[in-house]
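Removed from the display is one protein chain of the complex; every other protein chain stays in position.
Up next is chain A:
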Amino acid sequence: MSEARSENSASNVAVFDTHPSDAIDAESPLHWSRQRGVIDAAAGEGQVTVVERPFLGHLILRGGAIVLDEAVRETLGVSLPGQPLGLNHDADGSRSVQWLSPDEWLVIVPAGEEFELENRLRAQLGDAHFAIVNASGGQTLLELSGEHAREVLMKSVTYDVHSHGLPVGKGVGTVFAKTSVNLRRPREDRFELVVRRSFADYCVRWLLDAGREYGLSVE
């Protein structure tokens, strides 16, 4: 791990890149599930598909909405969702900012971008009262799509996942089976589940069971 001090920043926060400088095989949160044969890529007719998106950059931003909004707009080109439960994406949909609580937002960016983004945000925010936490190693993202994706979710979460309860551009923290999930809807036909890394196996096992009648497959 290479240590670096954020330049231009008045703060003396030590930051470091969590990605190793040498090429080391990383294991996705579902590695164990695959190894144990829980996930069988050949199974399922694919009416509902779960795709794992491991190693994305997850940053938790905390602070005042106005200051953070300015900085995120400047560095990411996406505005901070002003309303509760909001979810904003950039033009190509690969970077997102989600409202978590009145002073907390989740930024998800493609793998490897998070360290640079954190440095740029720190430089931009300077002396402002804020916190940035890199949560990339702690959580992972599962994408759920297909015509019966909503039925699978209806069996799994207490939240109303119909379009009038969870329209596109909304993300909620709620109960998934017996654990918590950050459920987002970036597109009409797709749901995203941000789950704890250590619960990824549990969530996938639950989804496989709940989606068996729809031929759910995991990629």
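Note that a contact is a pair of C-beta atoms (placed from the backbone, for glycine too) under 8 Å apart; a residue touches a chain by one contact, two chains touch by 3 or more; residues count from 1.
Rule of thumb we're sticking to: contacts and distances are computed from a predicted model.
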The chain missing from this complex carries, among "Fatty acid desaturase", "Histidine kinase/HSP90-like ATPase domain-containing protein", "Sarcosine oxidase subunit delta" or "ABC transporter permease", the UniProt name "Sarcosine oxidase subunit delta"
With the full complex in mind, choose from A:S28, A:Q47, A:S145 or A:T174 the residue touching the hidden chain. A:T174
Just to verify: which one of A:L85, A:A128 or A:V168 makes contact with the chain not shown? A:L85
One chain is left out of this view; which of A:V48, A:L76, A:L100 or A:V161 touches it in the full complex? A:L100
Touching the missing chain, which residues of chain A? 83-85, 100-102, 104, 158-159, 172-175, 180
